[in-house]
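Below is a structure I'd like to ask you about.
As you look at this complex, bear in mind that one protein chain is not there, while each of the others sits in place.
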Amino acid sequence: MQKYVSQIHRCFRCGYCKFPTDYSSFNCPSYRRFRFDSYSTGGRLWLIYAWLKGEIEWSEHFAEILYTCTTCKNCAEQCPMKFAPDIVDWIVGARSDMVEKGKIPPRVARFFEAVYGYGNPFKQLRSDRAVWANGTKKYAPGDEYLLYVGCLGSYDENGQKMARSLVDILNASAVSFGILGEEEECCGNEIYMLGETGLFQNLMEKNNQKFKELGVSKVITLCPHGYNTMKNIYPASGGNFEVYHYTQILNDLIKKNKIKPSQAKAKITYQDPCFLGRYNNIYDEPRQILQSIPGIKLVEMERTRRDAFCCGGGSGNFVTDLLAGSADSPARIRAREAYETGADTLAVACPSCLTMLTDAVKAEDLDDKLAVKDISQILKELLSAR
Amino acid sequence: MPLPKLKFDKTKCAECKAISCLVKCQYMDFKDKDKAKKEWQKVINGEDSSVLKSCTTCYACEEYCPFGNHPFYLIVERQEEKGILPAPRPIITMWINQCQPVGRFMVGKVEERALSYCLLPQFNTLVKGKLFDGIALSVIFGQEFFCNAVYLHYAKASVIKDRLPKIVENIKKQGIKELVCLHDECYGTFTSLTSAYDIDMPFKPIHYYEYLYGRLKELKDLIKPLNIKAAYQRNCSARLCPEIDHYVDDIFGLLGVERVKREYDRENALCCAEIFRMAMGPVLADDVQKRNINDMVRFGAEYCVFNCPACWDSLAHKVVKQGIKPIHMIDLCKLAIGEEQALKLPELVAEV
Partner (left out) sequence: MTTTSALCDSLIKIVGKNFVSNQKEERYFYARDGGLMPPHEPDFVVMPKTAEEVQEIVKLANREKVPIVPKGAGLALTGLVIPQRGGIVLDMKRMDRILEVNEKARYVVVEAGVTQGVLKSYLQKHHPHLRHSIPDSPPVATIVANAVIHGQGRLSQQHGFNSDMVSGLEVVLPTGELCRIGSCSVSKYWFSKGPPLPDLSGLFLGWFGTTGIITRLGLKLYPCKKMRDIMLFLADKAELIPDIMLRLSHTEMVEDVVVSAAPLPLRFRGTFWIMAYITGDSDEELEFKRKMVWNALWEYFESRDLGFLSVSPDMKAPLMSMPSKDTSRFADVSKGGGFQYAGPITPIEKFPAFIRKLEEVATKYNVFYASTTRLIGAGHCMMFSFSFSFNRANTDEMARAKKALYECSKFALEEGGVLWKADIYEQRLLMDKMDPNTLVLMKKIKQLLDPNGIMNPGNWEVK
């Protein structure tokens, strides 16, 4: 993580990081929101370097600049330099130094406190973690999959709907799975991105340990954020299990004819979650699910796949919401973009996107014109209709 | 250390009646054997000869010579002695600079059996999947392992003689006993060139066709016959190892691919001709490419199967325009075992 100190001066502030591949508009969520160059990746990297050199002091404003980055990874896709793949790590590295010095925005501090004290960022009781589950079977050795629901799926109103839909579909398809219920622990993806390395390590070890004890060999995650951390970070600390995002599982069930969605009539556009798309190159499976539904027309937004515009929820912003409060907030821009496609439904595959975009559609007064639904919800509705 | 010398037996030429090296040449006009014999004698004697200036460096005479007497290597030696430039000077300079060893050893987890990517990054795309299970990481790449045969096109035998022994040594030092060469140029270097220049070979070169054929037999259960007609694009360096050609038929047989019996295949194959463009300008190159592709079309090829990534670069986007699908041999094997084609034609729609 400390590598950034010796490398960060290499940014030339050329500004490619602000764009999508076709340069059609600004694609960095925080730059698009605030418009000062300081809020772009180039701005951050130069400011971090200035901070390292002692040319600027820490300030709340500086911390805010650092934490308005949603780690959506657009910059790493677009940066022309050899170090492009490391950029997000550099920002995370600087955040972790800030955390160590105890100098972080109050909202981020509260996020950490909540996860530390409650095992989730919402300060909800651990004992309430499975309230949504409504008797869903707990994981027992021998089950094929562990369904890892995550904090949003467990506590967030929209996330819970997702979780219930997914459980219903899995049950209907006779998939062998169970959940951890109250014993589930935060996955730590946001904690990692926010730079709280100690707490993250702790969460990861607990999860790895628990999965090991239970003999878990395959995990389905509801949330792309959890998928990312379990897929890419856990293995180095002994995580030894296969991880799937639920869209991969559902797509497979559809291909094997185990799920047959009934006829629908909808025009749908799809929001690529950063942690599924740019981080893990999963672009096709969610689309294939939607395209498998008879009567559904899939239309793409202008910025899509690796150029998808982030909902603004990453790096804990679905709680800290440092980019909120403007018509230029990323989720609101994205809601308008989705509406411009002529779609009646904005499909998501991530509870963070779901909650960010649901709120944004309301703020844009589009809630009676554009429904925001998770793919699991869309599919669930078409199964029950059968 | 003295540079290695070319082993060339002029007595064989003296006895030769066919003069195939020149008579069979597709780019020089030597139908008259007597004329050919005289002209070749000039080359042997080190005199000025039209051959040295007209040679397109297509390598084919290496295959035509029934005695394995390396007529092409001799041409290259003579061109260099006389300062004849088969290509413009800046191109030769560029090649000499671009491939010079710089002490950067790009290696994977090298084992006794290893793959050589030579200096061709396309193999990074191609080497994937079941065909390469167990060997995919055992890879060498870069200037330090570059076979250097390309300098045959540029009258720079001296560069080969200077660099090749060190390359062989570099490979040996990696502990490699068997080197699977993914390019004919490498395989030909380690069989034909090293022997012509008496360079000791401390490892065994294996042509990747032989490797693929072996793997395919192991994976036989996975093969679903492709039932397609394909034109085979035989490359210049295949002339250094004609003994390998039967594997094309063997592999095609396993995959259910018909090698269309077209005019420009096997001994009569046409060069991809991009080397000609750089050496002699566009007229000959355009003509050769046109004849070659028309021939593929005429014999009903659905695919054009490439062996050499350089041929791919020259011809893939041109065969597509004639409705023929370009595919590299490795990818063809993948298709038959249910894997995807990895090396695809980039969108060459020019960006405006």
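For clarity, chains are labelled A and B in written order, and residue numbers in each chain start from 1.
In this text, a residue touches a chain if its C-beta (ideal position, glycine included) is under 8 Å from a C-beta of that chain, and two chains touch if they have at least 3 such contacts.
What you see is a predicted model; the values in this text were computed from it and never measured.
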Exercise. With respect to the chain omitted from the figure, which of B:G134, B:P202, B:G281 or B:G323 is a touching residue?
Worked result: B:G281
Seminar exercise, completed: Filtering B:L85, B:I135 or B:M201 for touch with the omitted chain leaves B:L85
Seminar exercise, completed: It is residues of chain B that touch the chain not shown, namely 85, 87-94, 97-98, 100, 102, 121, 274, 277-278, 281-282, 310, 313-314, 317, 345-346, 348-352
Exercise. Residues on chain A that touch the omitted chain in the whole complex?
Worked result: 9-16, 18-19, 22-25, 34-38, 43, 46-47, 49-50, 55-57, 59, 61-62, 65, 80-83, 326
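Everything that follows uses one rule, which is that only the chains that are shown with their structure count from here on.
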Exercise. When the centre of a chain is set as the mean of its C-alpha atoms, what distance in Å lies between chain A and chain B?
Worked result: 49
